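With one protein chain held back, the other chains of the complex are shown just where they sit.
Then we have chain A:
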């Protein structure tokens, strides 16, 4: 759809969308899921709740333009999850009680508190901040849904965490769900200077999941800024000492306790595996229906 529009000479238009389509950014062409697989249809109304408010749509600028995309089989497959609410049933994966048992609500002390995290805090007891688990649950559901949508669409998901305790755990999680991980020293320019770092024609991740947004010296991870620069949506577990502003889908929660980290890893892994299985199922169904329709 996006490529179709581009060929019509509307190159000047820039979209900033959530997880759907990535267009060229200041002349750099990054091969994205949408260009490799045929682009997703413009079903904004269903996904409206997930989109940031400052989006500009084609029909706003060109109200009389009739855009009739030709939907292929993959478009129909990709459209399926968009027609339902919570298509991957991520809300069944956890409850607020599970979050409490995994000590997700435990934040740092008042001195470490980040000003922008105050809306997500429930209270503080003896100067220890407590994160509001209702908000966490809602954000986590949204984040898992985005992850599932990306995995369903065949996108690349990159797990990032610079905590040495959980490096092995995160890498194993990534290996088990067939995605990618980066829990080591972040060389500057891995995204912004990708052609030099990796080689020509590399495909960058379509979603970056931060299981801890700080690096070893308690500063914001460089990858958050880099992902923002190259328009890659980010999901991040933000503790009470982290800055949630640049992260697309923040999930306020504890990132220090092993139990909490294991919970997050398990949740993300399950979601991604589910989404991929669903996709395989859909493709199988479609191919079977194709066969039967062609034979009959």
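Note that in this section a residue touches a chain if its C-beta (ideal position, glycine included) is under 8 Å from a C-beta of that chain, and two chains touch if they have at least 3 such contacts; residues count from 1.
In the analysis below, contacts and distances are computed from a predicted model.
Using the UniProt record as the reference, specify the protein name of the hidden chain from among "Cytochrome c oxidase subunit 7B, mitochondrial", "GPI-anchor transamidase component GPAA1", "WD repeat-containing protein 75" or "Small ribosomal subunit protein uS9m".
"Small ribosomal subunit protein uS9m"
Looking beyond the chains shown, say which of A:138, A:196, A:259 or A:288 touches the absent one.
That would be A:196, which touches the missing chain.
Can you say which of A:175, A:229 or A:280 touches the chain missing from this structure?
Only one of A:175, A:229 or A:280 touches the chain omitted from view, namely A:175.
Over the whole complex, note the residues of chain A touching the chain we left out.
31, 36-37, 154, 156, 158, 167-168, 171, 174-175, 178-182, 184, 187, 190, 196-203, 205
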